[in-house]
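Here the structure is laid out as structure tokens; the discussion comes afterwards.
Only one protein chain is missing from this complex, and each of the others stays in its spot.
For subunit A:
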Amino acid sequence: MLQTRILRRISAMTASTSSATPSTSEGHKDRSRYRPVIGLEVHVQLNTRTKLFSRTPAGLEAGPNRLVSPFDMALPGTMPALNKQAVMHALKMAKLLKCTVPEKSRFDRKHYFYADMPAGYQITQTDMPIARDGSFAFHVFDEHVEPYWKEVPIIQLQLEQDSGKTIHHGKKCCALVEIVTTPCLRTALEATCFVQHLRLILMHYQICLGELHRGHLRVDANVSLSYDGKPGTRIEVKNINSVRCLHTAINYEIERQFSLLSRGEKIVKETRAADPEGRTVSMREKEDDTDYRFIPEPNLPLLKIQPEWREMNDRWVETQPPPRFQKFRDEFGFNPRSALHLAEDETLSSFIERCAEHFVPLENLTANDILVWMKELKTTMQRSKDVYPPASNRFAEQFVRAIDLYKKNRITRLRMLDLLRNLSADQESRTVDQILDAEDLWKIENADEIVSDLLKSQEKISEKARQGHAKSFGRLRNLAVEGSRKRIDVDQIEASLKRLLGLKT
């Protein structure tokens, strides 16, 4: 939920005073004059053992009302006791998102009625948040969009209670940092890439466990359409629970607003919820009617950020290895899209890391070669019903060695596929070189010798092929591949066959 005050601060960029009602009669139907304006609020559930303001365990699975302390029940006389670890996590996030950390920050009460929130208010931060004015940069891409670099200014980070989970739910609960971005995102794709990269970074630095389906990261999107640069009416979309849902909900909302505006109708400022398919539905709550009645939290003095806390967290962040997607992209040379895709999967990324030990020092191998052969390996292993990718270090080493040999033209493509099958079947204890030496499977450059022998032994078929019978030609080619024990490239065999048969090349 974006607080009214922040809204006011950013209203110049997004929202609401002058609605984008087009003046000309037909201009409002022109799609190119509209521009989507999207801002995000990401609620990050912090990886702490206890709640934000009580030492009740968080993160355990327990029955209803099992993880409750007197403070959580809002019993009179109980006081909030701030979790130091949550502050530390917030400071790490501030460092990662390049925020400035004011010397003091303040907690505020935000009042609203919610059945799971006995106090009748949520303790959050508004005017004096723990960190502000940051930025986050990432690659934007998908199958059809070439990766480009995007930098998103961050308005602020605020520490707050997870109001929905104060009591009742025994699951992971309570300490949150809300990240508020400026409304500078232009497409649903930019928004999803933002969340995907942010998630990996927060997981890498152990700030958040990052499981979207368990609510560790919850996103609200503020969407409006500007018309000829004039800001439109802002709609807040809540209840988005996956990256896919974020994408469809934003696009649905953009389309809905456009169809309303193009019919000459007005957008009513409201909060909408995304349904499981990503459609947005009205929550029947007009924003003018909500009044959170913010007041400074009287039970918590100003939080002074100790300089040594900041130094400690900054140093810790600096000394950590970079997140995997960053390492894959910058050190191993994967394209941004594959880097993200690989980093999102634990088994794939550890496979890449095992391979990287061996392929990074090799100059002729690129990350793309690894990707191409990983795809082949996947198909091979799926066919033999093995678990992909193989977990052993030995396999990774031999895998890279085989690719290297292939790239150096020492083995044929078909031999390479056979090798993958052999190596992944894990009965094989020999190295790639040992196999190739023992069975003499190195590539032969000159196909003519084997092919001419074959033509002599298969006179009937050769004759047919010479007259242009395609099937016979194919049969000869296959016989040659087999006869050479896959030591000759298929292309070379075909070329040689054509030459010796006197066919046109």
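Just so we're on the same page, a residue touches a chain if its C-beta (ideal position, glycine included) is under 8 Å from a C-beta of that chain, and two chains touch if they have at least 3 such contacts; residues count from 1.
The criterion applied here is as follows: contacts and distances are computed from a predicted model.
Asks: Looking at what's absent rather than what's present, what does UniProt name the missing chain, "Glutamyl-tRNA(Gln) amidotransferase subunit C, mitochondrial", "Proteasome subunit beta", "Ras-related protein Rab-2" or "non-specific serine/threonine protein kinase"?
Replies: UniProt protein name of the non-displayed chain: "Glutamyl-tRNA(Gln) amidotransferase subunit C, mitochondrial".
Asks: Quick one: which of A:T50, A:S242 or A:Q326 touches the chain that's been left out?
Replies: A:T50
Asks: Could you tell me which of A:I240, A:L303 or A:I461 touches the chain that is not displayed?
Replies: Touches the omitted chain: A:L303.
Asks: By the contact definition given up top, give the residues of subunit A that touch the hidden chain.
Replies: Against the left-out chain, subunit A lists 48-50, 55-57, 63-70, 73, 81-87, 106-107, 113-116, 167-168, 285, 289, 291, 293, 295-296, 298, 300-304.
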